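One protein chain omitted, others in place.
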Amino acid sequence: MSTEERIAEARARLAPFTDAVEEAAPDRLNAPLPVEQLLPAAAALIEGQWSYLTTITGTDLGPEAGEFEVLYHFSSGALVTTVRVRIPRDEPAVPSVCGLIPAASFYERELMEMFGIVVEGTPNPDRLFLPDDWPVGVYPLRKDFDPSEATVVIEKDPAND
Amino acid sequence: MNFFADVIQPILALLVFPGGLFVLALGLVYLWVNRKLVARLQNRIGPRWFQPVADVVRLFVKEEIIPEDANPALFVALPIVGLAGVLTASLYVPLFGMAAPFSYPGDLIVTVYLLSLLTLCIGLAGANSTGRFSLVGVTRTLTQMFSYEAPFLLALLSPAIIAQTWQISEIIAYADGRWLMFTHPISFVIAIIALMGKLEMPPFDAPEAETEIVAGAMTEYSGRGLALFKLGHGAELVIGVALVTALFMGGTANPLIWLAQTAVMLLVLSLVQVLMARLRIDQTVGLWWRYGSVLAIVQIVILIVWERIVA
Amino acid sequence: MINGNVKPAEKFVVPIGPQHPALKEPGHFELTIDGETVTAASARLGYAHRGIEKGAESRSYVQTLYMMERVCGICSHIHGTAFSLVVEKLAGVEAPPRAQAIRVLVAELERIHSHLLWVGVGAHEAGFDALFMYSWRDREVVMDILEALTGNRVNYSANVLGGVKCDVTPEAAETILKGVDFLEERARQYLEVVQSDAMFLRRTRGVGTMTREEALTLGVVGPTARASGVTQDLRKDAPYAAYPDFPINVITETAGDLEARFIVRVKETIESCRIIREVLANLPEGELTTRMPRRVKEGEAIVRLEAPRGEVFYYVQSDGTDTAKRVKVRTPTIANMASVLHLSVGHQLADVPMILAGIDPCFSCNDRSVRLTSAHGNDVWTWEKLRQHGIEAYR
Partner (left out) sequence: MSNAKLATMFRDVFGSLGKKPATELYPFVRTEAPAHLRGHVVWNSETCTGCGLCAKDCPSNALEMIVVDRKAKRFVMRYRLDQCTFCAQCAASCNQDSIALSHEQWELAALTRDGYHFIWGKPDDIAEALAPKSDNGDKPEA
């Protein structure tokens, strides 16, 4: 399947959800979607294992814009189809795609701890990368992250000695 | 009563030569030879001659850390008991081409079980120290012991049957100049391989597989205890090699020939060690019970039939 | 934690890591075992998390390049190349053909290095130290080649934005070819060993088997996927740098067990040798670098590369300055990690290190904060204090 055919296929698969699919680069499609349509769109893209979820990128559009954008990159051959979901900054939540794609668990855990985005229904909401004693409510990849908030507390745990 | 012959000599034999210090020193030398050979076979340079000695000295100097949940008395006593067992075993085995200082009917069985005492002590020590890795190591150590012990004994049984005695000195007297390794090839091979199991050398090092369970039963041991276990291991190596050499490679010889024989034996052990990947514990058990024991019994049956026909 | 009292009724949990002889890098796995059989597994990463993605938001593109090279110690070149390519894409600049060919050359040498290293690690986990020692001895040859070519044994730093730093002289090509001949001969010998050594096969054949279906569901990448019969190699699917000119043969196996993973990696080593010869024979003439603007125009770009371990994914957003707005790195290990947890269950404890090693994990890739431990009880370090401490320490 050539990349052109893949682009046509991806457009066809996403047609029920949006007609705003744009070609950002010869091998890249952007599909901005409302958050409710994330799951059905993801299901359509991976149906028959046509593509796989490469990763989930969280981006902070900044406190002024008041939004996060979560990018779900689906790869199929050379083509990357990015499903872009915008969510409000004051109540950031996306549904978990783990029901469809079990391997997404690590990406969702990363998204949760780095941006403080609530991933509803993810099987394991524990921290993945950040230390256990990282302060609650401090999300390092947010644009307004203040390093001084992240005091590092080293507790002496008798059970660990 | 000759004071020297009856009192001083046994004490010397027990503490200095051929038991005691001599066995410990020889054990360290053999450990080094083994390590060096393995290194050279892997195209590495290997440790310098004093490395095992330096290791043991360093361990003796180090602080010994006793785990909170372990019974301290047992923790300290087990390495001593294990080492004592091995040193006692050394009194019944001809070392350095000389006759063993002590001998009585049935000493072969006692020697084999004294050698197992060290393994048992390591097992108990691991169980006592209650670490996760130790506990997994213990189950493996003991499982492995139950698997190689029978074939090892069966392999040693064939010279015993042919010589019609359980006394090491008498078997050797029979084996003198006969080189039983050619007439009992299966037993010889099984004895060598079982010895590797006893010494927990690769491919039978699952009980202390560092990539899985760190150091197995000895994980929690640091200072003196570990040094004693190391010394015991070295002594076990010497005694095991000496026993198999004496039984299968033409009985006692002069010290130089004995050294050459054991060196060849070490080379063989090292070669096998290098060429093999580690077996999982279930594979080890399967190997011994499925093939080892059966083959050893086949050898004995052949021997008995042969005896009957020849006789 | 290790010395907990274990009651018979309790679940027996064996912790592996963060410090464990099986893992040369820090990661924490908890294996619940029943006898010798693993019944559950969980992972905790982040012990080597360095906040590289955040760090990239406060450094210039040029500086970030070198930070990206340090995402991974073994495949440093692929990360450098990925970042160079993605920034070049953003800036609308293309590196000259000779530079692209040299990027491929170094990448393939790096692949040989990585795969030989992995064969050694995998063999060591199986207690087969002879294979470990010999493959690492031979790895020295490729490291020497890389050192002579790029100037360092690990962080090659062959890339600059818009090209490469190092050139291949005819004499250097000669040395490389000689080394590659030796390496290919050795790789064929190792192929023989991993395919036929009876003792080693007992530890690899039928262990950690992953079917093609499972591989696709778990989203594994790279040699791990190819060993399960997934024909997926970005060098062929989405050729980058000079790969359009130097096509590769995708190597797949169907068994999906550890043996297949060994075979795929060793065969890829041999394939890399072929590509290196081809690149050296057809090295385009010309410049090594092209002019690269310091400020990169606004936009976003994605680059996907085939690292020795699998697919590397780079996403960069720029806002028109000389600093990236957002850099996202997805390394192959994190894509493969889920498969380890999945495959471990039901296997023997002894097989877990091998299954873990089977994906060629790289924890520093995986974790991309600073922690200072103090022996004196509770201790609070603010980031400011920590920064101050760093400044003091390096004055």
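For reference, chains read A, B and C in written order, and residue numbers begin at 1 within each chain.
Criterion: a contact is a pair of C-beta atoms (placed from the backbone, for glycine too) under 8 Å apart; a residue touches a chain by one contact, two chains touch by 3 or more.
Small disclaimer: the values here were computed from a predicted structure and weren't measured.
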Which displayed chains the unshown chain touches: B, C
Contact partner of the left-out chain, one of C:188, C:205, C:277 or C:295: C:205
Residue in contact with the excluded chain [from C:81, C:100, C:114 or C:150]: C:150
Option touching the unshown chain, where C:174, C:192, C:213 or C:287 are the choices: C:192
Which of C:85, C:130, C:302 or C:338 contacts the chain that the document leaves out: C:130
Absent-chain interface as seen on chain B, which is shown: 39-46, 271, 274-276
For chain C, the residues touching the chain missing from this view: 59-60, 62-67, 69, 130-131, 134, 137, 140, 144, 147-152, 155, 157, 160, 165-166, 189, 192-193, 195-201, 205, 289, 394
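Here is the rule we use: only the chains that are shown with their structure count from here on.
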Pairwise touch network: line, ring, star, complete, or other: line
Reference chain C; chain at largest CA-centroid distance: B
For chain B paired with chain C, centre-to-centre distance based on mean C-alpha positions, whole Å: 43
Euclidean distance of C-alpha centroids - chain A vs chain B, Å: 59
Whole-Å gap between the CA centroids of chain A and chain C: 23
Shared-contact residues (touching 2 or more other chains) in chain B: none
For chain C, residues contacting two or more additional chains: 4
Contact set on chain B toward chain C in their complex: 41-44, 67-69, 130-133, 135-136, 139, 202-203, 205-206, 209-214, 220, 274-283
Chain C-facing residues of chain A, complex: 24-25, 27-28, 49, 52-55, 57, 59-60, 71, 73, 75, 77-78, 80, 82, 101-103, 105-107, 124, 126-131, 134, 140-141, 145, 147-148, 150-156, 159-160
Chain A-facing residues of chain C, complex: 1, 4, 42, 44-46, 49, 51, 53-54, 89, 216-219, 237-238, 300-302, 304, 311, 313, 315, 317, 325-326, 328, 330, 334-335, 337-338, 367-374, 377-384, 386
